[in-house]
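Here's a structure for you.
Omission of a single protein chain aside, the complex is shown with its protein chains in their original locations.
For chain A:
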Amino acid sequence: MLRQASRLISRSATAASSKSVTARAFSTELPSTIDSTFVESWKKVAPNMDPPQTPSSFMKPRPSTASSIPTKLTVNFVLPYASELSWKEVDMVIIPATTGQMGVLPGHVPTIAELKPGIMSVHEGTDIKKYFVSSGFAFLHANSVADIIAVEAVPLENIDASQVQKGLADFTQKLASASTDLEKAEAQIGVEVHSAMNAALSG
């Protein structure tokens, strides 16, 4: 299979370059012009009906990226049962991505980040609001809008330290005694989440 790879890649590259004039637009792009020949031939066939609409005509156009970097980041922080922050303008958020704590400022590169259990902090002027996020995703868009979704997010004050310690001890013990892959994975998740909560409470 790999023997043919270089041939296939060069073949598709040359095909793309030679046919680039007639290249088909992606179906997710909105049509820039209405095809008038189609509309006219449609009107001949069905004069009293409007030309058929396509799903893209119902979609709102993608918001344009401002030419200068906005001063504030707009954050939407949603949970399955509540909309924690809705179009709130803030200065910065720090999200617990799997690649480490990520600071998001207005004008951040568009990114999709998977979140690990950890602290998310929302900075607005001198106020800092911290939440412990169980896991989720953060979508950072080009227009300085951040959509952060999590299954469970709680303010740090609501976490009970003694239960965290107990849970950590329990799962460390389960990890040592686990036999199947699935048990090991579950115990490992338990250890990670409880260590993260521990670190959040003490840090």
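To be clear about the criterion, a contact is a pair of C-beta atoms (placed from the backbone, for glycine too) under 8 Å apart; a residue touches a chain by one contact, two chains touch by 3 or more; residues count from 1.
Everything below uses one rule, namely that contacts and distances are computed from a predicted model.
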item	value
Undepicted complex member, UniProt protein name, chosen from "Afadin- and alpha-actinin-binding protein-like isoform X1", "Cullin family profile domain-containing protein", "ATP synthase subunit epsilon, mitochondrial" or "Ribosomal RNA-processing protein 41"	"ATP synthase subunit epsilon, mitochondrial"
Identified contact with the non-displayed chain, of A:Met59, A:Ile112, A:Ala185 or A:Ala199	A:Ala185
Touching the absent chain when the full complex is considered, from A:Ala46, A:Val151, A:Ala169 or A:Ala199	A:Val151
Missing-partner contacts on chain A, residue numbers	1-2, 81, 117, 132, 134-136, 151-152, 154, 157-160, 163-164, 167, 181-182, 184-186, 188-190, 193-194, 197
